[in-house]
Structures are given as structure tokens and as C-alpha cells.
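Heads up, the thing below is written out as C-alpha cells.
The other protein chains are all here in position, but one chain of the complex has been omitted.
Letters A, B and C mark the chains in the order given here, with residues in each chain numbered from 1 onward.
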Amino acid sequence: MAGSSYGRIFQITTWGESHGKALGVVIDGCPAGLFLCEDDIQLFLDRRKPGKTHISTPRKEEDKVEILSGIFDGKTTGTPISLIIHNTSQRSSDYSEIANYYRPGHADYTFEQKYGFRDYRGGGRSSARETIGRVAAGAIASKLLSSLGIHLTAYTRSIGPVAIDENAFEAAAILETATCMPDRAASERAEAYLAGCMKDYDSAGGVIECKIDGCPAGIGEPVFDKLDAALAKAVMSIGAVKAVEIGDGIQVSTRRGSSNNDAFIIKDGKVAKETNHAGGILGGISDGSAIILRAHVKPTPSIFQKQHTVNRQGEEIEIAIKGRHDPVVVPRAVVVVESMVAITLLDAMLTNMGARVENLAKIYGK
Amino acid sequence: MAGSSYGRIFQITTWGESHGKALGVVIDGCPAGLFLCEDDIQLFLDRRKPGKTHISTPRKEEDKVEILSGIFDGKTTGTPISLIIHNTSQRSSDYSEIANYYRPGHADYTFEQKYGFRDYRGGGRSSARETIGRVAAGAIASKLLSSLGIHLTAYTRSIGPVAIDENAFEAAAILETATCMPDRAASERAEAYLAGCMKDYDSAGGVIECKIDGCPAGIGEPVFDKLDAALAKAVMSIGAVKAVEIGDGIQVSTRRGSSNNDAFIIKDGKVAKETNHAGGILGGISDGSAIILRAHVKPTPSIFQKQHTVNRQGEEIEIAIKGRHDPVVVPRAVVVVESMVAITLLDAMLTNMGARVENLAKIYGK
Amino acid sequence: MAGSSYGRIFQITTWGESHGKALGVVIDGCPAGLFLCEDDIQLFLDRRKPGKTHISTPRKEEDKVEILSGIFDGKTTGTPISLIIHNTSQRSSDYSEIANYYRPGHADYTFEQKYGFRDYRGGGRSSARETIGRVAAGAIASKLLSSLGIHLTAYTRSIGPVAIDENAFEAAAILETATCMPDRAASERAEAYLAGCMKDYDSAGGVIECKIDGCPAGIGEPVFDKLDAALAKAVMSIGAVKAVEIGDGIQVSTRRGSSNNDAFIIKDGKVAKETNHAGGILGGISDGSAIILRAHVKPTPSIFQKQHTVNRQGEEIEIAIKGRHDPVVVPRAVVVVESMVAITLLDAMLTNMGARVENLAKIYGK
Partner (left out) sequence: MAGSSYGRIFQITTWGESHGKALGVVIDGCPAGLFLCEDDIQLFLDRRKPGKTHISTPRKEEDKVEILSGIFDGKTTGTPISLIIHNTSQRSSDYSEIANYYRPGHADYTFEQKYGFRDYRGGGRSSARETIGRVAAGAIASKLLSSLGIHLTAYTRSIGPVAIDENAFEAAAILETATCMPDRAASERAEAYLAGCMKDYDSAGGVIECKIDGCPAGIGEPVFDKLDAALAKAVMSIGAVKAVEIGDGIQVSTRRGSSNNDAFIIKDGKVAKETNHAGGILGGISDGSAIILRAHVKPTPSIFQKQHTVNRQGEEIEIAIKGRHDPVVVPRAVVVVESMVAITLLDAMLTNMGARVENLAKIYGK
């Protein structure tokens, strides 16, 4: 089925396996006239690269993007933008053993149940390398949104028990800390926690937060394609995510209406909200406040401890996974969340363009 | 935009406003040959009806469903099933006042920003009455799933601070308690809590849980259309939902891999999992365990306390909402969650039918 | 499957069978702010009504439309417009006999092969009454296009061997002649021809032409969603259509390039074409000239002559179809073609709104 395509107007299609020749993405429906070069995209890809510090895998993933189509005279032409990233450091020899059993927490068993067999090399299509295409497309969506005054910021909110202090929020730290936390002190504590996990042959989870500033009110469709519903799907479709919150999220279930409602006010002559418990979305449509969401990410399932599982012959066995695995996927997933949010919002904005008859006149009026 | 349609093969389209002549849903792509009558659907609609107890609105909503097409000789024909529910008790006169201001926590402002104006009668399309179509369609999906041995159970997990005790779980209580809790003692405490809210002119939120038993392994698409991603969208698209969890959900972010991974085992000669932290989905594909999700529902935004807001003239004003409003939407939303989950799973199963070449031979083989 | 929905942004879903309680259509994605009332739609429905003359069935089909949702203060709200047309004159008793055999030229056999059984009353979902929903939606699309200066004209070009004389083209005649021909003399000859068919217990086919004036250049998507491809699908999806031509259509296959190419010229200071063999579409995108297409319609399969066929027991039998059937469907299908073209064009225009980055700034610019 078409599970590798996403979006209605700004539509992306990703392809590629962990150990195939290459991975890539085709972006169809990108508006024409956006200045775009490989560096714009590489910037985003570099943010998901491992190896920045001791807490990520020592694998050397070059992940250099090449634009194959859709750009002319330095600008998007409106036709499909095909991007390819060649796999350079994958060695299939590592994976002969796991071909025969199902790793706990991975998709080995479910892929086999669905398709009858699986590409077991590095997880095949279920590898986190699949997100490369998302990030490459997200770079383009972000650049276009940015040109409209819409800016996204994603960061690590917590790793294991270590959360950032919102009062210590420092945007510059996101790209500089090994954890992508906007709080250098918390980042250091998180690194210490991760060092402990590694010593125990274990792994950690965490929380990623994403904020959109500058989004106009009125974006999102009522009923099934609510903006928050679309964002929930976008973010939950990222490998290790197990929960998505919009605005105050899970806290609302224990609140009373009087403390959860955001009062409307007039600010700088415009309608605004006194608080933003709603996270910028009311009735599935953006309200002009910052849009805020959080993704809860599970600990890396590949751990070096001995684990119990089952092999393809239906026997229970003990295994010890080898190879190179991050003790936490959160820092590298930050840019993936940001990318999925950017793609989703841009698509919602393109879809919304015909919401009013007067908008058609603006584009087609004589 | 087509925000009122949902599903790829089992595709539903809902329509209707709170105070229009009627509401309804068209279900296209329901497999032919399912025995279906109005009672099958009415059973589900009655579960979302208000007025069962003192904690829900005294409005009398008849919500009688009528089948207009798609059934012949008592069976679905494979062509669109059109269902209509006439609005009988809506009086537009109640709503003259709110036409001019934006209710906090509601979609009044955002609808106006999107469309330029809004049907203010009872919230128009953004009313919770919109869910009638979802539930009517959910009844059909549930009946079909049930015939395949797949059973859904949704219930209230908590209201405000009052949560069920899992050890006291009693399935029969779901349909019998006013709160739809499967724990009669907790339900009584929750009712007492709600009585307090009402005395304070306030409202409460809560958590709904849904469990799917009997789902085969292998359902769901990798990458963007993961089963959990589809479920997240389905559930987040329900009005007051602000967070969605799959399996252990938000708890995974503070866990270590060693305690979050579910070991594979052999049980009754089949592959199974020792625990089910994953909530029945690995890599976006069902693993044969029970599928479990939770929706966090915000407190009803319509409260009778004085609130601050803005009117259409851009003035800040104080308002006091009148009318009939539930102090909590959770009990009535339980069947909505169950319906959206059923629709989503059935659609995923229909989409998955061509996952293997051998499946085509099973259907088309000579 | 979702075969009863059509369109990406302006999305319609039709439902209903020939002898069910009602037929209808849900239009989702209609831009907000269009003035619309039942009369706007009834005007179109009346054009497809039978009984105008002796050449159409004496059945009395009232086909009165009722708007159930999506309109407030006389304008479209942007939310789904649900339209219902009650069946008033259908009597199921007529159809007991055909339940057991397959009418030649009808979908009896194929529906049974697909779904396992069929609603045999009047053809069920495969009846031409299915087009009621298309026409109701087409009325809305046409009104919106008209407000943008885009006007559609569909008419009968030929019936059997009788074709119009283009030099005698008189637009007013389309709505006044029994054949919907824009040539009164040809219409009389066609009526005489049809009288002959009826005397012979036989039926006739014909050709419908549709012209779009005022369509801006630049509409349509390259590759698979070319405007001509979309129009071909739209028109071929109408029951009896067996061929679709764009511009000069089948004539191009015997032409040379030198006589088929349309030279670009400057006319009134604008780029135009000296001729219009292409029918207003180049590379799948509108070129600013009139868009022209033709549909070839087969003769009504229900004829009163004795015919050979097979029954459900697998026996060859002779049958004589009874009932009320038009000797030609062409005149009533004219407005169906016009409707499908209007819906398709409007959807293409809505989809195209984000083709350029500068268009986003026009809608979302600060």
C-alpha cells in the first residue's frame, strides 16, 4: 500500500532501506519559485547525523544529499524534486545472525507477518535511516515556511528523568549540546545519565517538544483533518514515538474548565489569548498563538544486555545484540519531528488556500 | 477541503451541523454481504446519547438513525450506505447572543478566521453533534470486525482525579455506570467529583482507554501510515482530545530499554509477547497482542462561570454562557473513540489485503 | 472501495439507488461565501428530468432537491453541503422478473460478479439515477466558476446519424429543443430519427460536446493529473459513455503536424492561438483558449425487442424488457457532462492555487 507517501498537495514519497544502495525522497507539489540548493537540505541532514558526541553511534554516516530533479536556475520548478542519499558505510555482513530471530522492540516479527519475509539487514525499511527522506523534505518545507514568517523550533525536553528548566531556555544551545537540549546544565546531567545507561548496557527514552511561531490563524480542516490530528499522525509515524501531546496535553484530563480555557484578549490591536493551554489549535484550526506539541520517545530497543526472544523456527532463545546503537534516539529525532511538523503545516496551508471564495478571486481574478 | 472524509477503502464522509435539519454519514467501500439493520447502528448511537443520568445534559436528543441506501435484502450491497439522523430538539433562538463573541475553548474564533464567517447556532459544524456520523459508521465497522473475531472495548479510565482500579475491572459496568467506567466504586467517586464541579459552575476532563482483542499480526503500513499513526490521527480528530498514547505511552520516555522491551515467547504454540508495553504495535504494524490506546480529553469549555473574552467588534467583554452543557464529555465520547478505532482498523485491514502476491492468488486464483 | 467520491479539494460523494428511499450527494470543500439556494441546484436537476417531450420516458420523476447542511445566512459555510432528493415514483414491484437474469448492455452481471449479489430494482446503484448527485454538485461548481467569469456550454452534437450544423449554432436552442441540440432544424430531424427507433423497439446513441469559455491559462497538473486526463475520467465515468475526445480528438491521428499545431499569436495584446485543434489544453495544462471535449454515448441498452441472454441458473433464455425507457439518453446526459466538467475544472483550480510561492504570499502575506 501507499504507506510511503504523505501529504495532499505538498506530497512526499520516501524510499530506501538501511543497507540498500541509497535512500531518498521525491517531493511533489512544492510551489515553484523557491530558491533551493543542496546546502539548504544538507543543513537539516547534518542535524540528524550520528557521531557528534560520545552519546551517539560511532558509525560514520556521510549522508550527503544530491538533488536529481525539480530545480532549474536555482529555483524549484513546481515539478518533483528527487533527492538521493547514497549509503556508504553499511556492511551487510553484520546482520547474518539476526536474520533468524525477532529482536524485542523491533519490527522484525511484524514485517514478517505482514509480508511473509523481511530484509533483515539493519532492519531494512524499518530502520531509523528511513527518516532521512523525511528530514530532506522537511528542510524544503521549513525554508518555504520561513519565507512566510513561520518558524519552527524543536528540541529535547527530557531524557530519562532529566528535564530542561524552562527558565534556563537558550535557543542557541539546541544545535550546540549533544542532547539538543536548550538548557546546557540539563544537557550535562542528561549526558551523565546516558553514560550510566551505557555502562549498564541499557538505553533511555525522552521527550521532544516542537513549537511553531508565526502561524496564521485559520489553518487546518474541521472534523477528520484537524491540524492537531494531522500533526499527531505526522509525529506518531516516527519510529519510536509512543505518545503525542498538543498544548498542555495529558494535563488537561485532570483540569477543570475554568483553569483550562484560554481567555481571548486584545493585544496590540489584535485578537490573542491570555494563556495558551490549547497549544495554538482550537477545533482543529490554528488560532494564531504558538503551536506546541510533544512527542514521547521510547528507549532504543537495541540494547547489549542478554534478552529473551523467539527464532523463526519457533524456539525460545537468549540473544545479545551486537553492533553500533545509540543509547538514546531522542537528540537525532529532534530534527525529524521538526521536519514532519513543517511538512504537515505547509500541506495544511496549501490545502487551505481555497477555503474562501474571495481567495480564488485573489489568484484568478481578472 | 475534504476534511469531512476519512479512510482509504472503507471511506466515510460525515455532514451536518448542530442546528441544521439533520446530520449524517455516507459509508463507501463497506464490503458487500454484511447483515445490517438500523438497530445495529442505533445501539451505538444510544451509547453517545445524553440524558442517561444527572451528569449529562438534560437535552432530549432522539438521534434516531435511518438507512437511506446501500442495503438490500438485509445485507450491505457494497455501494454507499447513507445514514441520516434528523435534528429534532435544536432551537436556534438560544444562540443569538454568542453570534457576536468568541467562546473561550471553542472553535468560534478559528472558524471565522478560516471561512470569514460562521454558523454560530450551537457551534455549527464544530459541535460535538458532528460525532454522530462517526459513531453510526463505527457501528458498522465494529460489526464487521466482530464477524472476524476482533473485539473492541472502550471505557472511561479517569475523570478529573478519579481513576479506575484495574483490579476492579468489570466489563459489564461500562454500559451500566453513568461514567462508562468499568469500576462501579470509582464511578461513584467520579460522580461525586462531577457534582462538585457542577456546584462550582465548572467542568472536568478525563481519560478514555480503548483495547482491541483478536487483531491479527501484520496490519498497518510502514512509514507514514503506521497503524499507531493512523490511530493517533483518528482519535486526535475527536473534538476535545489533546493527547494520544499507544501502549505505555508517556511512561516510555522515562524508562530504560531493558524494562520497556517486550520479550517474545512461545505461548500455545504461537509467537507471543511476555509483556505488552508496546500496546500491540511494533514498527507501525500489529503484533498480535492486544492493541491499547488512551485519549486525554479536556474539560468541557462551556462553563457557567463568568469568563473573559473578545467580541467581533474587537472589544474585551465578560460573558456567562447559558444553555445545557455536560460537565464532562468523557462518558459520551467513549463510543466515539471506539468507533474511530474500529473504522481505522477495518480500513487498515482492507488496505493490507494485497500485501502479499499470494493473497491476490487467494482472491483471483483460477 | 471509495468509488463514489470524486475530487481532491472540491470533493463530492454520491449515494443512492434507483429504487431506494432517496439519492443524494455530499459536497465537501466548497469554498465559503458562495450564495447558494435550492433553486440554483433545482435549475440543473430540471435539465436532466425526463418527460419534457415524447422522446423521453413518461416516468414522472419529481427530483426535488433539499439542502440539509452547509448553508448559513444564504451562503456556503465551507463545511459539507448535504443534498437529498427523495425517490417518489419508484415501484419495486416492476422488477421481480429481471432479478433472475442479466440484461444485455447493463451492469447486472458485473455487479453480481463483484459483490456476490445485486440490488436488481431498477438497476440499483448502476441506474442512471445515480447521476442526480453529480448534477446537483455540478450546479454548485458551475455557479462558483461563473462568478470567476468561466462559463460552460454543453449540448447534443449528434443523435444517431443526425448531427448539428455548426453554422446554425444557436445557444438558446439547447434548453428549448427536446434533444438539447443548439440547431433547431437538426433537432427536428433527430426527433424524427428517434421516432423511427421507437417504432422499431430500438434505441439510439449520440455525441455530447462541452465547451468551457473563460478558463485562465495554467490550470491542470503535469503527468498523471493532466487536465485532459482528469476530464477524460470525469466524462468516461458517466454511465453510457464509450469514448472521449479533447479538441480535435480522433481526427489528430490522421493529421500531419503542420496542420495540427496551433500557431501562437498576439491578440488584443495577449498571447493566443490562431487555431484551437488542441482544445485548449497543452501538456495537460489549460492554454487560455476555449476547452472543448466530446463524449460518445451508446444507445440505451434497454430495448423492447426480444433479446438473448443468460439467467442466474446459467441457462440461455429469450427476454423482452418492459417498463419505461428513453430511446436515447443523450439529451438528459448533456447536463451530466456539463456538471462533471465543472466539478473537475473547479477542483483543478483549487488544487492549482499553490503552484507558485508568490500565491502563498497573496493569501498568507502579512
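As a convention for this text, a contact is a pair of C-beta atoms (placed from the backbone, for glycine too) under 8 Å apart; a residue touches a chain by one contact, two chains touch by 3 or more.
Please read these numbers as outputs of a predicted model, since none were measured by experiment.
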**Touching the absent chain when the full complex is considered, from A:R103, A:R118 or A:R255** = A:R118
**Request:** Would you indicate which residue among A:K21, A:K306 or A:K322 is in contact with the undisplayed chain?
**Result:** A:K21
**Asked** Any idea which of C:F44, C:F111, C:Y155 or C:Y364 touches the chain not displayed?
**Response** C:F111
**Fill in**
Touching the unshown chain, subunit B contributes residues 8-10, 29, 31-34, 76, 78-79, 144, 147-149, 216, 222, 349-351, 353-366
**Message:** In the complete complex, the non-displayed chain touches which residues of subunit A?
**Reply:** 1-5, 7-9, 11, 13-17, 20-24, 26, 28-29, 32-33, 66, 68-70, 72-73, 75, 77-82, 84, 114-119, 121, 124-125
**On subunit C, residues whose C-beta touches the chain left out of the figure** = 1-6, 8, 14, 102, 104-107, 109-111, 113-116, 125-126, 130, 158, 160-161, 197, 200, 202-207, 216-226, 228-237, 239, 242-250, 252-258, 260-266, 269, 271, 274, 278-279, 281-288, 296-303, 305, 307-310, 314-316, 351-352, 354-356, 358
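In the analysis below, only the chains that are shown with their structure count from here on.
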**Complete:** Closest to the centroid of all CA atoms, by its own CA mean, is chain B
**Message:** Can you compute the centre-to-centre distance for subunit B and subunit C, using the mean CA position of each chain? Integer Å is fine.
**Reply:** 38
**Interchain centroid distance [CA atoms averaged], subunit A/subunit C, Å** = 44
**Request:** For subunit C, jot down the residues that touch at least 2 other chains.
**Result:** 8-9, 29, 32-33, 78-79
